[in-house]
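For this view, one protein chain was removed and the others were kept in their places.
Right after this comes subunit A.
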Amino acid sequence: MNLSYLFDPAHWDLGVTGSIPELILSHLGYVALALLIGAVIALPVGLYIGHTGKGSFIAINAGNAGRSLPTLGLLMLMVTLLGLGLLPVLIALTVLVIPPILTSSYAGMRNLDHRVVDAARGMGMHPWEVLTKVELPMALPVMMSGFRNAALQVVATATVAASVGLGGLGRLLIDGLAVNDYSRVLAGAIVVAVLAVLVDLFLALIQRWIVSPGLKGLS
C-alpha cells in the first residue's frame, strides 16, 4: 500500500472523467444537496417543536432512531423500490442529516432564556420579529453545531453513492477494492477525511461570521 495513486498528477486533472477533483466535486454535490433538502425539512420542524414544545418526543426520538439506521441498508432498500439513480442516494443521505439538524434546532429553541423572549414580547415585537430578531440569533450557536455534525457525517457517508453506480469519492474505494488497487483505496480514504475537515473548517468560519460575538463563550 502506498500513496502513489494520490500523488500521481494524472489523477488530479480536472478535465478527465474519474479524476480526483471531479470526484470531489460530485461528492460535494451530493453533500450539499442532502444538507439543503435535510435543512429545508428538519429546520422548520425542529424550530416549530422547540418553539411550541408540542411533539418534543418526535425531536428526541428522531435523533436516536436516525443514528441507528444504517445508510447503506436504506440505500439498497430505496434502489430496490425506486431503481438506480440520484433519487435513492439523496433520500438515504437526507435521512442521515435530518436527525442532527432536527435535534439541534429543537434544542436551540428549547434552551433559550425565556426572560429574554419575555422582554422581547413585552417591548412590542410581533411573534415573527421575536422569532427572527431574538430567538433564531440566540439559538444559532446550537443549531450550527448540529448542522456541522450533519455535514461531517454526510461527507463521510456520501461514499455510498458509488456502490449504486454514481460518482463521488466512493468511486476510489469501490473501484480500488474491485481491482485490488489499495493505493487507490487509500487515496479515497485520505481525500474523504481531509474533505471532512475542510468542510467543517469552512462551516466554522461561517459560524464565526453569523453568530454574534455576544454569544461566544456562552454556549
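A few comments on the model shown:
By definition in this document, a contact is a pair of C-beta atoms (placed from the backbone, for glycine too) under 8 Å apart; a residue touches a chain by one contact, two chains touch by 3 or more; residues count from 1.
Please note the rule applied: contacts and distances are computed from a predicted model.
You can't see one chain of this complex, but its UniProt record names it "Proline/glycine betaine ABC transporter ATP-binding protein", from the set "Acyl carrier protein", "Proline/glycine betaine ABC transporter ATP-binding protein", "UDP-glucose 6-dehydrogenase" or "Cytochrome c oxidase subunit 1". From the set A:Lys54, A:Arg67, A:Arg121 or A:Arg208, the residue in touch with the chain omitted from the display is A:Arg121, counting the whole complex.
Of the options A:Leu6, A:Ile20, A:Leu75 or A:Val134, the residue whose C-beta touches the omitted chain is A:Val134. By the touch rule set out above, subunit A reaches the unshown chain at residues 113, 115-116, 118-126, 129, 134, 137-138, 211-215, 217-218.
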